[in-house]
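Complex shown without one protein chain; remaining protein chains in place.
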Amino acid sequence: MSREIVLDCIGEVCPVPLIKAENALKKLTVGDILIIQIDHSCAMKNIPEWAKKAGHNVEVQEPVDGEWEVIIEKMK
Amino acid sequence: MDIKKNKYYQAWFKNAWTYVTGAILLSLLQTVTMITTNDPWGVTGAFANWGAWIYKALGGSVEKWTYFDSQGAQAALSAGFLNDPASMRNLGIIAGALFAVLMASQFKLKKIKSHKQVIAAMLGGLLMGYGATIAFGCNIGALYSGIASLSLSGWVFALFLFCGSVVGSKLLVKFFM
Partner (left out) sequence: MSETNIRANSNRKPKTNQVPIGIALFTAMIVFGIFLSTKSSKLSLFWILGCCFGFILQKSRFCFAASFRDPYLTGSTSVTRAVLIAFAITTISFTAIKYGASLKGLPMPGQSYIAPISLATVIGAFMFGIGMVIAGGCASGTLMRVGEGFGMQMLSLIFFIIGALLGARNFGWWDINFIQKGVTVFLPDIFGWAGALAVQLLVIAALYILADKWESRKLFED
């Protein structure tokens, strides 16, 4: 059964969201979904980039002005 | 017509550009700066002036400081904020970034989240301000413009900047996360 974990990084400044996302993803198993909520415009670029390079599925959404959700599906 | 779906709006204003696009455009703008102003781009020099103006407004005096010794520095200080080209450029960076964020409909006031951020911002700001002033500039003036001007000082700055950022990273992970 795959889990869906939400990581609240609203108000966190680079590179904290990325490090938190890395640590959170390590604890998950393949197929789990990690949703990182951010409002730091650099993190909406560097988190998806890192996750793609690491081989996971990534999607970015912008539910509110200046806030993003990076949705990562752990693939390996 | 909905501007939000227009592909040029999306490419120019909504979506983030690649880092390499940024690198090329900054290089172009550095070149324009060098040709038109006779100097490369710098940022921190103006901050020392801002500090001096505030200090003077509070009743302090900087006339005897070596840093503001030169005629140019004295002239800039007596001319004031709105007549200081470098200050206008720094103000422009804030305005340009704000414009970029508004055009993407992504502006949001982000309040300070924790005490850790307060301490990190204060300590980091002090270290940067002091460091840049004694090292003849920041990542722009001393590093980027220094290296591009074929100055060895830019590379020395880069080396110790890297050492500092490793220490800073360790501190960040340990105390400010």
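Just so it is clear, A and B label the chains in written order, and each chain counts residues from 1 on its own.
Everything that follows uses one rule, which is that a residue touches a chain if its C-beta (ideal position, glycine included) is under 8 Å from a C-beta of that chain, and two chains touch if they have at least 3 such contacts.
Bear in mind that the values here come from a model prediction, so they are computed numbers and not experimental data.
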{"item": "Missing chain: touched chains present in the view", "value": "A, B"}
{"item": "Interface residues of chain A (partner: the chain not displayed)", "value": "4, 13-15, 18-19, 22, 33, 35, 41-42, 45-46, 49-50, 53-54, 57, 59, 61, 63-66, 69, 71, 73"}
{"item": "Chain B, residues in touch with the chain not shown (by the definition above)", "value": "3-4, 13, 16-27, 29-44, 47-48, 50-52, 54-55, 62, 65-68, 82-83, 85-86, 88-113, 117-118, 120-153, 155-169, 171-173, 176"}
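Convention: only the chains that are shown with their structure count from here on.
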{"item": "Rounded Å distance between chain A and chain B, as computed from the means of their C-alpha atoms", "value": "29"}
{"item": "In the complex, chain A residues that touch chain B", "value": "10-13, 15-16, 19-20, 39-41, 44-45, 62, 64-67"}
{"item": "Interfacial residue positions of chain B with respect to chain A in the complex", "value": "16, 101, 105-108, 110-114, 117, 172-173, 176-177"}
